[in-house]
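Up next, subunit A:
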Amino acid sequence: MDLIWLIPVLPGIGAALNGLVGVRYFDKRTAAYVACGTMAASLLLSLVAFAQLLGLPGDERFHQVTVAEWIPPIPLETAGGIGSFEVPWAFTLDPLSGMMILVVTGIGLLIHVYSVAYMDHEPRPAYARFFCYLNLFCFFMLLLVLGSTFLVMFVGWEGVGLCSYLLIGFWYHKQSASDAGKKAFIVNRIGDWGFILGIFLVFFTFGTLDFHAVAELAAEMPVEAAGMGVLSLICLLLFVGAIGKSAQIPLYVWLPDAMEGPTPVSALIHAATMVTAGVYMVGRNAVLFSHAPMVMEIVAIIGLATAIMAATIGLVQTDIKRVLAYSTVSQLGYMFLATGVGAFAAGAFHLMTHAFFKALLFLGSGSVIHAMNEEQDMRRMGGLKQYMPVTYATMGIGALAIAGVPLLSGFFSKDEILYRTFLHNRLFWMLAVVAAGMTAFYMFRLIFMTFYQEYRGPAWEGGHGDHGEHHEDDGGDHAWHGPHESPRLMTVPLIVLAVGAVLAGYVGVPAALGGSNAIEHFLEPSFVAHAGEGAHGEAAHLSHLAELGLMAISVLIAGLGIFLAYRNYIQRPETADEWAERYAGPHRVLTNKYYVDELYDATFVRGTMVGARGLWGFDGGVVDGAVNGTGWTTVASSRISHVLDKHVVDGLVNLVGWVCQEGSYGFRRVQTGLIQNYAFATLVGVFAFVTWFLVGR
Partner candidate 1 sequence: MLETFIIPLLQIAVLLNAVLVAVTFMVLMERKVMAWAQARLGPMRVGPHGILQAIVDPIKLILKEDITPVAADKWVFTVAPIMSLVPALVVFSVVPFGPDPLYYVADINVGLLFIVAVTSIGVYGIILGGWSSNSKYPLLASLRASAQLISYEIAVTMTLVSVILTSGTLSLVGIVEAQREAGVWFGFIQPVAFVLVFIGGLAETNRVPFDLPEAETELTGGFHTEYSGMRFALFFLAEYANIIVISAIVAIMFLGGWMRPFPNVEALAFLDLIPPWIWLIGKIFLFLYVFIWIRATLPRYRYDQLMRLGWKVLIPIAIGNLVITGIVKVLV
Partner candidate 2 sequence: MLEAAVFYTLAVLILGLGILVISARSAVHSVLFLVVNFLLVAILYVTLSAQFVAVIQVLVYAGGIVVLYLFVVMLVSLKRAPEQHADTRRLGVTGAVLAGAVLLEVIGIVVSGAARSDAPAGARGAGVPEAISDPMLNTEQIGWVLYTEYLIPFEVASMLLLVAMIGAIVLAKKNL
Partner candidate 3 sequence: MTIEAPRRVGQAFDTDELVLNMGPQHPSTHGVLRVVLRLDGERVVDADCVIGYIHRGVEKLCENRDWTQIILLTDRMDYVAAATSNLGYVETVEKLMQVEVPRRARYIRTILAELQRIASHCLWLGTHAMDIGAMTVLLYAFREREHVLDLFEEYCGARLTYNSMRIGGLPLDIPTGWDKKVSAFCDLMEPKLDEYEELLTNNRIWVGRTRDIGVISGEEATALGLCGPPLRGSGVSRDVRKDEPNAAYEEFDFDIPLGTRGDTYDRYLIRLEEFKQSIRIIRQALEGMPEGPVMGKVPRLIKPPAGETYHAIESPKGELGYFIVSDGRSTNPYRFRVRPPSFCNLQGLRRLVRGHLVADVVALIGTIDIVLGEVDR
């Protein structure tokens, strides 16, 4: 377990290899091997670490490793006097991070493998670059997850933001992709602003940044039941960060645009891992949050609002990936709802199951897009069931799971959330159920529009009816031979994920269904300050029967959603358009995503630009004026200096030169260049000397 620091470092090495060497020298296979190999090694390490963690007794499942010193101790002022600001490179393995590293490395590896085939059309350097980014992302994500202080987590946090930007804008030659990348980055900055302020405040309040220490200190403080105390402020600021990263209202706008990136990226970053970082962060600080009930309420409300809003938008989207994107936003809302109502474990549970089925759905959609030759509009698909049975089957499982059909993973986690919500607030529960129904509807709308009905896509070479075996990848000429099943490298991850989507829920079968809700007990230690503390003793309980009743309701609602989708898109496909006409107003609003983007554009973007213009004017008028005045003064003084220099100093120098020149006119007559004349001069000297000697005797 002391080697957990290797878990993030391995993908980091892969990224360095691919990025520094691979882009120039590796062929595609090597790049893929390097990336997948490091990920696989990382997964292996994670499994070993996790197994060791399980081997410990429940109370002691906490392991911290300090690898190196990062920021040496600096004395800084805090609320409690002068504190020592010290940040080591420390990693923590506890049940929550243990689960997260499994999710990140496991799904990460599957997506790596998937990408090997999916990105095969890319030219060689871009291929290595892609894997470099992907590995880099995993490195930062694991850093985020394993970091045992706020600052290490923040490094990972910013790192995944960077990778997100790089990967969304991977096809940077496409204007929309690079715009989406920038948008994601900038919107995230708003959240990060809140996060880092929160970190400042945490240090100021507690004098340390270590999660564990903070939790222990916070547990000592009174619960701020009414009004906003310092804890509430911290939580609110941290939550702002979570909003940005996890795409909640009002900062969710970047996520749907992020679908411009390659599909594996969408699956990995924007469904399974990065966007859940907010949820994870809130869960990591569960103790803090549970001391600020008012903020909890805000969290729950924002989560719920996001869930519903995103679900409604999802109802009318036609881009397959955007549907999934809004679905993601909606599900993230669920998770926040769960944390908001105090069910941290349920939120984390849903996080895990969601990672499986949403990754599955994204990869499935990627497979579909691949098959349809980069076509993303569902209206131009249809009837793909016969062409790509594996994709169909796996995506179907994913849809069932997300819709909350019993015995699949989504059912368990979602019902846990709904159950806890019900305990907390009935109104929230009702809205959540409605959102669940909508989830079921739009998911099956997606399935039906994609895989059933008539084929509506473009014709292909070799005839329409020829639904033959077009499995082989058709090289560079991109002659499209119609929709076809994806290569094995892509379908195998799909199948694995489908199995996961089915089974992942069984770690948290609720007591009402005869389970033991193992995951909740497993995760519990992570959400309390001291192991063994009965944190949720006060929570009300319903009878098993009532719980079953709630389940039945949610199942019914889901069934209704599925049925509506069936009726609208299979039985009577025209109904969809009829409804759209009948409710033209709401439909338009939904299609335009509540005009949120336009609103932001009008307020924030314009506002910023107007402000910037004002500052520009100030800069030009006042600041530059001062600078120019100084310059003018300098020029004037140098003119005076110039006159002095030219006539006084140069005059002296020239005088010396003139004297030398005039003198040399005379002397150079002597230098004839004839060696013998010089010898003659010597001889004259000798003659004089000898004569003097002779006479002198």
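A quick word on the picks: all candidates are chains of the complex that A comes from, given by their letters.
As a working rule, a residue touches a chain if its C-beta (ideal position, glycine included) is under 8 Å from a C-beta of that chain, and two chains touch if they have at least 3 such contacts; residues count from 1.
Only a predicted model underlies this, so the values are computations on that prediction, with no experimental measurement involved.
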Touching subunit A in this complex is which of the candidates 1, 2 or 3?
2
Provide the residue numbers of subunit A that touch candidate 2 in the complex, in ascending order.
672, 674, 676-677, 679-680, 683-684, 686-687, 690-691, 693-694, 697
